[in-house]
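In this view, the complex is presented without one of its protein chains, the others remaining in place.
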Amino acid sequence: MSPRRHHTAGANGRGGSSNGHATSSGASGGRGRFANAVHWGTIVALFVFLAWMVFDEAGFTALLSALVPDQAVVYYPAVPLPTLMAEQLYLVAVASTIALVVGVTLGLLALSRVGKPFRDVIVNLGNLAQTVPTAAVMALAIPATGYGAKPVIIALVLYSILPIMLNVIVGIEGVQPAALDAAIGVGMSPAQRLLLVQLPLAFPVILGGIKNMLVINVSAATIGAIAAAGGLGQPILAGFTRYNTAFIIEGALPAAVLALFLDRLLTIPGWSEPRIGDV
Amino acid sequence: MIEITGLTKRYGDFTAVDNVSLSIPDGQFTVLLGPSGSGKTTVLRMLNRMVTPTSGEVRINGKDTAAEKPEQLRRSMGYVIQNTGLFPNMTVRRNVATVPRLLGWDRARTRARVDEMLSIVGLDPDTYAEKLPSQLSGGEAQRVGVARALAADPPILLMDEPFGAVDPITRDRLQLEMKRLQRQLKKTVVFVTHDIDEATLLSDKIALLRGGVLQQYAAPEELWKQPANEFVRDFFGESFGLRIMVRHGLSEITLEPVGEGIDGLPRVGIEATLKEALAELIDKRAERIVVVDGGREVGTVSFTTLMCALGQEDRS
Partner (left out) sequence: MVESVRDTKSQARVVAVAGSLLGIATILAPSFVIFRANRIVNGQPASAMAAFGAWGWVLLGMWVLAGALALTRLPYKWRGLAVGLLGGGAAVVATWRAGVTAAQYFAEKGDVARLSLGWAFWVMLLASYLVVFAASAWTPYGASRALVSYAPAVGVLVLLFGGSLASISIMREYAINAADFWAQLRLQLFYVLGATSLGFLIGMPLGLIAARRPATEPAIFTTLNILEVLPVLAFIGLLNPILTNLSEKSPALQAMGVRGVGWAPVLIVLTAYAMYPIARNSYTAMTTLDPAVLDAARGVGMKRFRRLFEVELPLAAPVILAGLRIALVQTTAGAIIAGLVGGGGLGTFVFLGAAQTATDLILLGTIPIVVMALFFDRGTRMVQMFLGRWGVAS
């Protein structure tokens, strides 16, 4: 379930657009370099921490024992952590790839000649659809597809198509009109305009959508444990039912670090997100 | 040669351009002039089919532009707009290289051409080629816009208030550059502006529009001496004659002999415009001015002569 990240870059109901803004241009000054170093350092640190937790069973177990001293069994016995992590990544990767392809396609369709009449409806529907919790979609998919990875992936895909699609629409609509006019004026075909001018300029916003999607999917995949899809949610839920705090942390900590890692990885330092929501 | 016949554009009940017909010979600098809402930008944008005419046609060298693929048409014309429309995600070099690349030129030829174009607009390639548009001043960006438009050596150049968004000093400089460029390249230019001074300085002929209707299409001198209607006369106003003086130079008129008593009279170079000569006379409160060519006195001009010079037949 992802209670947040519903805010895509200012998607507007009826043909509006918002402008993202880069707060720093070409951060090559001294302060820019420092911020860059901190940024990449954090990413590396998170990755190392995550890898350590997953692969150094003895070490992580020791940490868990230290954090939860009064637990006898601290390491979730049913499934080893690397497997759980693999399941988690599998869910996120498959769902995200499908959602990316479908989302970008739908977004471009909504902007094209064919889809133009539907652009407003699609944006409105997209915003509406984001009010449905992912967990509910997951739950509804279970009777249709049974337990396992399938309902989770279906729910994740359905849900994460929206931020991608909306960000593609808003990103491309937010491209400076003068640049687009010039692109038409120099004689670029619609495809050339899209590839050479519109997509590159919309890229930061679209990347923001991808980042959103990945973070949402990590969170939702964690809940996928209710559908017996495996993943890091499994030890967390087991820990809740068995009153074993160590199990909870064994699942929660890697999940948290994974989400933070992906978030930092896809953040462009210095670029600030456009204002949330349409005003 | 651009032949515009009966060009009309309607948006529902609103007529933006009403039956405009013009004939533009090669190498002529044509200014589309008029107040806001006169339809001048719309006419321009119908030339490269950024706007589809409701009726009428545009023929370039005999070929109907509607028959050609829009992309191809536009690649054969230069297009400069007010906010430059430089692609923010590309360097200056890549921006200027846009059309050559679209046309498939090879790298070496493109590179050479980009450098040449940057130089022609007064920008040093080594300094500017790798910069991003966000790093340029308004004037520099506008020059890059012109360079981009000229890169593929199109015979026709379309310019939509290109100097409107820069400060007055830069604008003056750019206008003079444009004049020089035109003398050098002799392109067929269609230039939109609402600024009378700009139009007077740059144009060979002006097409004055009002409410989508063509009022008069003639050289500034004719517009001044024989305005087609009251609007034309009122639009250009009383100082038009003065403005026109900037179009002509001392080299075009017959100078009076040097004669006696020239000491103490102000001097001006032969390359000066009539307007500059007049300004000197006013400034020095003199009746007569001495014209020099490279230090040598070649003649004099009196106030009266200057006034009559314009009254004579068209000399440009």
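Each chain carries a letter (A and B) given by its place in the written order, and its residues are counted from 1.
Keep this in mind: a contact is a pair of C-beta atoms (placed from the backbone, for glycine too) under 8 Å apart; a residue touches a chain by one contact, two chains touch by 3 or more.
Remember, predicted model here, so these are calculated numbers, not experimental data.
Undergrad: Looking at A:L50, A:L194 or A:A255, which makes contact with the chain not pictured?
TA: Missing-chain contact among the listed residues: A:A255.
Undergrad: Check each of A:A62, A:A78, A:V121 or A:L195 against the chain that is not shown and name the one that touches it.
TA: Missing-chain contact among the listed residues: A:V121.
Undergrad: If the hidden chain were put back, which residues of chain A would touch it?
TA: 1-7, 14-15, 67-68, 116-118, 120-121, 124-125, 128, 130-133, 135-136, 138-140, 142-143, 215, 218-219, 222-223, 226-227, 232-233, 236-237, 239-240, 245, 248-249, 251-253, 255-256, 259-260, 263, 273, 275-279
Quick note on the criterion: only the chains that are shown with their structure count from here on.
Undergrad: Mind pulling up the chain B residues that touch chain A in the complex?
TA: Going by the criterion above, the answer is residues 48, 50, 70-76, 79, 81-89, 98-99, 102, 132, 134-135, 145, 148, 158.
Undergrad: Quick one: which bits of chain A touch chain B in the complex? Just the residue numbers, please.
TA: For chain A paired with chain B, touching residues are 25-26, 176, 178-189, 192, 196-197, 200-201.
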